[in-house]
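Every protein chain of the complex appears in place save one, which is left out.
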Amino acid sequence: MANLTLVQAVNDGLKTAMRNDPSVVVFGEDVGPKGGVFLATEGLTKEFGEGRCFDTPLSEDGIVGAAIGMAVNGLKPVCEIQFQDFIFPAFDQIVSEAAKLRYRSGGQYTAPMVIRTPYGGGIRGGLYHSQSGEAYFCHTPGLKVVIPSTPYDAKGLLIASIDDPDPVLFLEPKALYRTLKGEVPEGKYKVDLSTLRTVREGRNVTVFCYGAMVPVCQKAADQAAEKGIECLVVDLRTLLPLDEEGVLEAAKQTGRVVIVHEAPRFCGFGGEISALIAENAIEYMESPIARVTGFDTPFPNTLEHHYMPDDRRVLDAIEHVWSY
Amino acid sequence: MANLTLVQAVNDGLKTAMRNDPSVVVFGEDVGPKGGVFLATEGLTKEFGEGRCFDTPLSEDGIVGAAIGMAVNGLKPVCEIQFQDFIFPAFDQIVSEAAKLRYRSGGQYTAPMVIRTPYGGGIRGGLYHSQSGEAYFCHTPGLKVVIPSTPYDAKGLLIASIDDPDPVLFLEPKALYRTLKGEVPEGKYKVDLSTLRTVREGRNVTVFCYGAMVPVCQKAADQAAEKGIECLVVDLRTLLPLDEEGVLEAAKQTGRVVIVHEAPRFCGFGGEISALIAENAIEYMESPIARVTGFDTPFPNTLEHHYMPDDRRVLDAIEHVWSY
Amino acid sequence: MTPQTLESVIQPDGGIDGYDPQMSEAELLHCYRTMLRVRAFDDVSLKLQRAGRIGFSIPNRGVEATQVGAAAALEKTDWIFPSYRDFGMALYHGISPLAMMHNMYGNAADTTKGRQMPVHFSFTEPIKFFSISSPIGTHIIQAVGCAYAIQQRKEPHVVLSSFGDGGTSSTGFHSGLNFAAVWKSPVVFLCQNNQWAISCPSSQQTASESYAIKAKAYGMPGVKVDGNDLLAVRRSVREAAARARKGGGPTLIEAYTFRMGGHSTSDDPSRYVPKELFQEWEKKDPVLRFERFLKKKKLWSESVRDTYAAEAFEEINAAAKQAEATPHPGLETIFSDVYADVPQHLRRQGQAAFDLARRKGDAAGGDGAFPL
Partner (left out) sequence: MTPQTLESVIQPDGGIDGYDPQMSEAELLHCYRTMLRVRAFDDVSLKLQRAGRIGFSIPNRGVEATQVGAAAALEKTDWIFPSYRDFGMALYHGISPLAMMHNMYGNAADTTKGRQMPVHFSFTEPIKFFSISSPIGTHIIQAVGCAYAIQQRKEPHVVLSSFGDGGTSSTGFHSGLNFAAVWKSPVVFLCQNNQWAISCPSSQQTASESYAIKAKAYGMPGVKVDGNDLLAVRRSVREAAARARKGGGPTLIEAYTFRMGGHSTSDDPSRYVPKELFQEWEKKDPVLRFERFLKKKKLWSESVRDTYAAEAFEEINAAAKQAEATPHPGLETIFSDVYADVPQHLRRQGQAAFDLARRKGDAAGGDGAFPL
């Protein structure tokens, strides 16, 4: 056991995977000698050589497109997109190609690969270093979308993603890269994809969240507890394929639901969670299904603290659905 | 008044806009001499010259990127993406640039432009000539997303979109291009964006739909009527910015809701409609909020008739929420 | 070898002054026969499409020599990342017209399980003929990743990435050629310049002196070869492949040819192609040209042609009959292969589809139990 930050756990996960499987290759912009702008790939080129961890030209389309070809021909590419905000030049390769290859080839060709990228606000990054684009990808059958919120899960989910037979988008909450430490086992272990994590038990209100919003919701739940409202806080961890039964189960347990994410609300991931419940468990609902999200605007810079959901906004929603 | 097909109405709308405003330019792949693969731009190069309607190299990124620059400098670009399935190379220009330019420049630079593209199934187009990607764009603040379902709306909404000060994605239901005709006034008229269209009145069940699903829902509603279930059928027409008050109003009128779209269900547009209601009008709901959608798979070819929602599936959902 | 001069081998009279392709008579005849089979497949497909038996097809008349010449330069252990106008390469390497016809019909025997449009083939045997995608250019950079894996394992194989003149404007072309050159990957980029991207002529596609010269932007050799000259295409691809196998990196080859028809069965070229051009290029027909070469070698006679053509039509018509008689893919194929395993929500959606099909009395529903 080592006590690691989330980004250190990612680094450990990469090293572990590369040690266990020579076909794992890591590449992207500045991931080599520099070790990545957040140092997630620090030391990889040194330990595994330039053939297995290397920099690429400045083209996300090229990074993901090449990864698909590598995966088709027996390598296990784990590529990095420097910021999730810069993944859109690769959108076509991800949505049209990686996600659809198995299907369109009748299973003859597949693209088991991982795209790692830091997402989310909190670093004063403005429009283009702060976005949470998960909903764009969750609407894409064939893709898996994973978001850890703890160092333990970061390593375990990353290794599971690298071992997965399908393409995985691995979104790392950069706001949590260094803010929290946790116990992380040495060597290889996995956290199964498509499983939920109960962060906190509670009978009154269910709070669904993921990534950097998990600690925010924990804080809000603690405050709610002081006011006598016990929250069941659920970390979704894998957004696609989602454990829908688990989500419905958790919603039914309290009959009152709050969904939290940083991304804009309209057509965001929270809408799907709400719709799942409204479609399959509405008779259990004792109050409106509330969403606490980023605003339906681009991501601002100076005022980002007003933009991002905080414990205060989450607590308001919890009290709203509880007192309804 | 002329009796036109939907694609003829689009063509008429383009000609009308170009006649009224010399700054309107139309371009894309094969829109010139060939007149577009669906003939939506037929005759434009002939009438307005190669400077105002012309073919481009095979690059959607280039088409949309150039359109942004034109719009910034006083032209009114109306570009075509040959199939919505091929818009993804331009995703970055649409989502990162067109949608965010006004915001990030503090209103100093804007990109009033229209991106026209045919979407949806029904022509045996398989994975890449059938998709409905509206949800990808509706999660993008700064963008407007419009989908007509009649020849009258096609022309009126297109002209309104061209006159709009913000970038508009204009999705044309290719399945309806030639299947239905309708009365279309000559000359310039507008159908306001962000307004709903009541297709059919009814007190029992509210059906929300748009594009090619509108006639499907009408058919299902007629069948429901024979069984004594009166449906209020609403054509959303503009998905973003959505008339949320109008949607809630229509949902409250019956307390029973069915939402229909071709696109995959997970994180689709239907989820947002459902979540809006679950958040603001759940106490009016007398049954689950049902979604009838494409499956969460890529779009198949031979079996597309099983993939696409038909009147039978819609009727099942209507009966389900009614008899609940 | 400059990107500007057009390399050719077969002279108007069929002579190849001194050049020795080092091909057996059998190989030469296999190339010829394959071109005739491409033509037969086109003709049969067109008839089927016009008769409403299949939805769509992509004609290859005019570009047969480019496809077959390139294929003839490859080993079975190499990879092909093809475009939708490349099935001559598949035929050359022994993929059967029947397997292709199953795809044209999108039936239960189609390797893509009826999910793709016609001509969007995918084969793994006897050569890796990578799943064809509709989006233009995406496979160009994918081919480079595939080649990187070959480098990693120090294998002697090469990857042929084939695309059109229009494809050079795509994102995948730019990233693909750039990455391949930086990585010195074993890729042969074959730009089939048939002078049209649907209705868009090369003059609207690029202002460069040639497509081959685009190689300079990436630091790799560029070659412009006569695409109607099977031996010239084969030679240039062989040279590029040999260099790549030796670690010499990628090459861009422009095969200069002409699309002797519409873009697809949905396209009417008379709207935009001056017919003089068709007349001019008719004279340069790649099959006639190869026939003149074979004739000089005493390998060709009208009866040889007629026999091959008759065999080809017989085989392909039979294939069409069999494909037409093959049932639709099962309903479960909508839900399989999205992921390696079928997740919860797809299982639920699949079950609902089977229930509905059964209630509709639709055979696809079977007993209504989702079989996956």
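Chains: A, B and C, in written order; residue numbering restarts at 1 for each.
We take it that a residue touches a chain if its C-beta (ideal position, glycine included) is under 8 Å from a C-beta of that chain, and two chains touch if they have at least 3 such contacts.
The shown structure was predicted, so the numbers you read here are calculated from the model rather than taken from an experiment.
**Student:** If you put the missing chain back into the full complex, which of the shown chains would it touch?
**Tutor:** A, B, C
**Student:** If the hidden chain were put back, which of A:Pro89, A:Gly121, A:Pro167 or A:Pro241 would touch it?
**Tutor:** Within the whole complex, the residue contacting the unshown chain is A:Pro89.
**Student:** I'm checking contacts with the chain that's been left out. Which of C:Glu209, C:Asp306 or C:Asp341 qualifies?
**Tutor:** C:Glu209
**Student:** In the full complex, which of B:Asp243, B:Asp296 or B:Asp311 touches the chain missing from this view?
**Tutor:** Of the candidates B:Asp243, B:Asp296 or B:Asp311, B:Asp243 is in touch with the missing chain.
**Student:** For the full complex, which residue in A:Asn11, A:Thr56 or A:Thr140 touches the chain that was left out?
**Tutor:** A:Thr56
**Student:** For review purposes, identify every residue of chain A that touches the missing chain, sorted by number.
**Tutor:** 29-30, 32-35, 37, 54-59, 61-62, 85-86, 88-89, 124-129, 265-266, 295-298, 300-303, 306-307, 312-313, 316
**Student:** Hey, which chain C residues sit against the chain that's not shown?
**Tutor:** Output for chain C: 169, 171, 173-175, 178, 181-182, 184, 204-209, 213-214, 216-220, 249.
**Student:** Across the whole complex, list the residues on chain B that are touched by the chain not included here.
**Tutor:** Residues of chain B in touch with the missing chain: 25, 51, 56-57, 59, 61-62, 65-75, 77, 89, 92-93, 96-97, 101-110, 141-142, 144, 165-166, 194, 241-245.
Rule of thumb we're sticking to: only the chains that are shown with their structure count from here on.
**Student:** If I average the CA coordinates per chain, which chain comes out farthest from chain B?
**Tutor:** Centre of mass proxy via C-alpha means gives C as farthest from chain B.
**Student:** With centres defined as the mean C-alpha position, give me the chain B-chain C separation in Å.
**Tutor:** Centre-to-centre distance between chain B and chain C: 35 Å.
**Student:** Go ahead and note the Å separation of the Cα centroids belonging to chain A and chain B.
**Tutor:** Roughly 30 Å separates the two chain centres.
**Student:** Where in chain B do residues touch at least two different other chains?
**Tutor:** Residues 85, 88-89, 127-128, 266, 296-298 of chain B each touch two or more of the other chains.
**Student:** Listing for chain C: what residues touch at least two other chains?
**Tutor:** Residues 115-116, 120, 133, 135, 171, 338, 345-346.
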